[in-house]
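Here the complex is missing one protein chain, while the rest keep their positions.
And now, subunit A:
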Amino acid sequence: MKKYKFQLLSLLGATLFLTSCGNNNGQSGKSSGALNSSAAEKVYVAPGEHDEFYAFMSGGYSGNLTVYGLPSGRMFKEIPVFSQFPTSGYGYSEETKPMLNTSHGFVPWDDAHHPDISQTAGELDGRWIFINGNNTPRIARISLSTFETEEIIEVPNSAGNHSSSFVTENSEYVVAGTRFSVPIPQRDMPINEYKGNFQGALSFISVEPEHGHMDIKFQLIMPGFNYDLAHPGRGKSHGWFFFTTYNTEEANSLQEVNASQNDKDFIAAINWKKVEEYVNNGGGTKVPANYAHNVYDESTHMATSTMKKEVLTVNPLDVPGAVFFLPTPKSPHGCDVDPTGNYIIGNGKLSADLTVHSFDNMIAAIEGKKFDGEAYGIPILKFEDVLAGTVKSGGLGPLHTEFDGKGNAYTTFFISSEVVKWELGTWEVKDRQPTYYSVGHLMIPGGNSKKPFGKYVVAMNKITKDRYLPVGPEMEHSAQIYDISGEKMELLYDFPTHGEPHYAAGCPADLLKPKAKKFYRLDENKHPYAVLSPDQARVERKGKEVHIYMSTIRSHFTPDNIEGIKVGDKVYFHITNHEQDFDVPHGFSMIGQNTSELLIMPGQTKTSLWEPKQVGVWPFYCTDFCSALHQEMQGYVRVSPANSNIELSWSLGD
């Protein structure tokens, strides 16, 4: 019997051995090297462990910004920026409504495209992340300690705020360019008189170094092209900014055809330091404007909106030597600058090839005054003089390029659905990998800086189709992550992304992890309606307005019984969360209220407006499962007829 058992075991052992050999063979066939660990292992972040990188993905038409971990592809948070967000009450609470104010009134939505993390000396510094609203031109600044939107500035004279929001090497400016040229100032005129009359504004928004507050320093009023994308110079090209253009034909209809006629459009090279100097010396013209500047104050937990009435414009012809056009083939889309700052890549989206300009060549050409004519008085450099090389990719529809910091560039090809790796300098294609499907932007953490972290690239695709379980006609977009640490790219993982991510920005987790805020200090709460201890909780009437100063702590509201409210009153619930612990929010919702709930973080005060329309006793409750007694965290408001004379009263626990 014993012997038999032994034989069985050895047989089992032999089988295991054979199977494992088989597995190994199968794997080495798929991956590039026999020693490569499996793709699953590379993206697996064990329960409780943390990702290596943060990735901030723009939400496109969701108007927001989502936070992901790499390499796992797990989503951690959706940060509301340009869109109302009932989950937290952003854009619904009295404190945050002003954030969405514009010259067109309250705009509850936008199309968020290109996040960019602030930089110091050309490297990511993790203070803030900026993102543009494309539709109603706006730039937002988001704190990377609270991960909340702190500021939104509207951009006047702009439309389709697409070549935005990219920061200069020391975050001196966040730059916003217009995709649509428009009449400046706006006026009633025939659309077909576009050519020669419409103009494009490139806005340089200064960033105050300590608090990040934004202010439009100047707007360069350029010819009426479409300014599509942009990136800053860095290193030796610091002080310059580069914008791709299309529709240099200045067509106003059926651009699909009419804006695709010129063999070459331009990359506009802007010496912003020169313009800045001109402006600092009193240059430029102040023109009337009307745009909103919305600032959220972390200590009052409130936003204020100010309308600004003036903007400084600069005619590029008034600053000789500040603006040049670099001819670039085939309606270039992405405009990317390599980590050394020497190469400017024009991704000609109707072409198979990439055009790479050299900053050194450009400076030499400018100094040699080798011009090839001008456009609206702006000198055009000779294509051959500025060209550094052409990448013959074999792909179709290049859109965007990122860099790994090791001398390689990675370009997405929308039409041929692939990422192509090529080498700077030799312009040789090193590798190509398919994407699923029709990739737009791609992102390497720090890929738009002097110091990329070239370990992973994420491709963000426009078409999802069959990548996940079907969920009807409308679905989330899809991203792929590739390991780029080796010679060849290795597809690791697919994950769905929220809204329509355009660009994304990533950084090492360690840059943000230690300073991520855990909760707000109650003793630093300067909200005018805050109650700092429960005995200050009260209800006050000012005519038809009723202010309820309410506090919450596990697991009750103070007060939780309120009487003396009347039909037709405007009732403001000012709720302060008295918890001082990590991750203990309380929620608030009132039956029949024509707004969203509130989610109030520890130490924070938020205000919800309720206009009771019916007599009765109406309950409210906490919407966040805050404790074992969350279900008990509730209260009542008695609403009496408008002519009733019941006195205001409030109580807890009697």
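Methods note: contacts are C-beta pairs under 8 Å (C-beta built on N, C-alpha and C of every residue); 3 or more make two chains touch, one makes a residue touch a chain; residues count from 1.
Going forward, contacts and distances are computed from a predicted model.
Visitor: Could you tell me which of "ABC transporter permease", "Copper chaperone NosL", "Membrane protein" or "Tryptophan synthase beta chain" is the UniProt name of the chain missing from the displayed complex?
Guide: "Copper chaperone NosL"
Visitor: For the chain left out of this view, which of A:268, A:345, A:381 or A:553 touches it?
Guide: Considering all chains, including the one not shown, the answer is A:553.
Visitor: In terms of residues, what is the contact footprint of the unshown chain on subunit A?
Guide: Here the touching residues of subunit A are 553-554, 579-582, 628-629.
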